[in-house]
Structure formats: structure tokens, C-alpha cells
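One protein chain is absent from this view; the other protein chains keep their places.
Then we have chain A:
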């Protein structure tokens, strides 16, 4: 990140120049010391805002418990039903025991992605540090759960019994590698998509500054990309959640 700061300052000296990666810089909110383990930063602030929004939507939104739902209540019911059906479809009935965890993940990531689209806000999920914690939590939970539920037969996940016997050791190695790459791809997919989207918006914003009279062309392009980013924000939250369901299904039913 120090490099990014240096590049940003370098560019700022030359007039209106937007560096696409400047928006991801983490800085302390109070004072101007370094960022330590417990420093309150802009990332902390935005994560608190996200949690607050989830609580507002799900708890105060559902307070009325009306038969004809209010707007907030219908959104909360929609989200609940969406996640419930996703778990039921992908991981089966037993997966529903882990509904609270997956619902928490879904609401946090969706709200983080949507709030990051507000201009001048901060995209928490664009940081691999954040998504890696989420993905590692899923990975550890699912692995421990698999061993608790199935004992040693959880290792049957790597022993593809439908393949010819000669191929099975080779497939076991491949399956093992792909199992351990899961948290990597799980976290980088979310962070990479959000980071790339926001960086593209800033790159086009830079074009608008450079083109002068023809600035309306990149502004139109930004509008279109912004609409795409709204879609991507939801799809990436959905993909993260549904992959969690797939991993959960593997833990509950490890046999191929």
C-alpha cells in the first residue's frame, strides 16, 4: 500500500489526475499514525455501517410482523426466503441447520458490495484481507464439520470411487490440491471482482478529466459500467454464498 500512496502523491502534483487504486487506501480515522492491529480506520467505520444496516433491515424492518409487509419487511422476507431456498436446493435439508451463518455471510457481503457503490464510500470487500477472513472461516468451519460429522470417511471426498482404480491416486492428488485452493479462489473472486469494477470506474473518470469537451463519452460509459457494477455486486454476493452451500454439501455428504 505504501507504493500506492507514493504513486498517488506523484500524480496529484500534476493537476487533476485520478489514480484508480487510490480509493482502496486504508487510513486511520483519528490522528495520523500508522495503521496497527486495533486502529480505527475507514474500513472499520464502513464495516460498522454495514452491520448497522443489516441490523436495521432485519430487526427493525421485521418489528411490525405485518401480514401485508411494509417495504423494509418485504425486502427482509425476500432475503430470508432467497437464502433459505438456496441452502435447501444446494446442501439439502441438513444444511438448513447452518442457515444463520450463511444468512449472515450473505447479508454482510451484499450490503458491503452495495454500500461500496455509493460515491465516496469505501469498498470493504475489495480488500483481500477482508474476503480472505470470510473465506478462511468458511473453509475451517466446513473442514471441521466434515470430520465431526463423518469421521475419517470424510477423506472419501478425495477418493473418487466412480473412477477406474488406476486413476484414483492421481485424482486424489488433484482433488486434494483443488480442496486447498478453495479458500484462495473463494476470497480472490469476490475481492478481485469488486476491486476491478471500482478501478475501471476510476479509470474512466480519469478519461473524463483528460478529454475536456468530449467528457460526456466517458461519463456515459461510467453510467453503463455503474449499472453493470450494481449487477456484479449482487451476483458476487450470491456466488460467494452459493459456493459456501456447495462446500457445506461436500462436508455433509462427502461421497462422490
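In this section, a residue touches a chain if its C-beta (ideal position, glycine included) is under 8 Å from a C-beta of that chain, and two chains touch if they have at least 3 such contacts; residues count from 1.
As a working rule, contacts and distances are computed from a predicted model.
Chemist: Under which of the names "ATP synthase subunit c", "Acyl-CoA dehydrogenase", "Sugar ABC transporter permease" or "LysR family transcriptional regulator" is the non-displayed chain listed in UniProt?
Modeler: UniProt lists the chain left out of the view as "ATP synthase subunit c".
Chemist: Touch as defined at the start, partner being the missing chain; which of A:28, A:69, A:156 or A:192 qualifies?
Modeler: A:192
Chemist: Which one, A:29, A:163 or A:235, makes contact with the chain that was left out?
Modeler: Spelled out, the listed residue whose C-beta touches the missing chain is A:235.
Chemist: At which residues does chain A meet the chain that is not included here?
Modeler: 3-4, 7, 21, 86, 89-90, 185, 188-189, 192-193, 195-196, 235, 238-239, 242-243, 246
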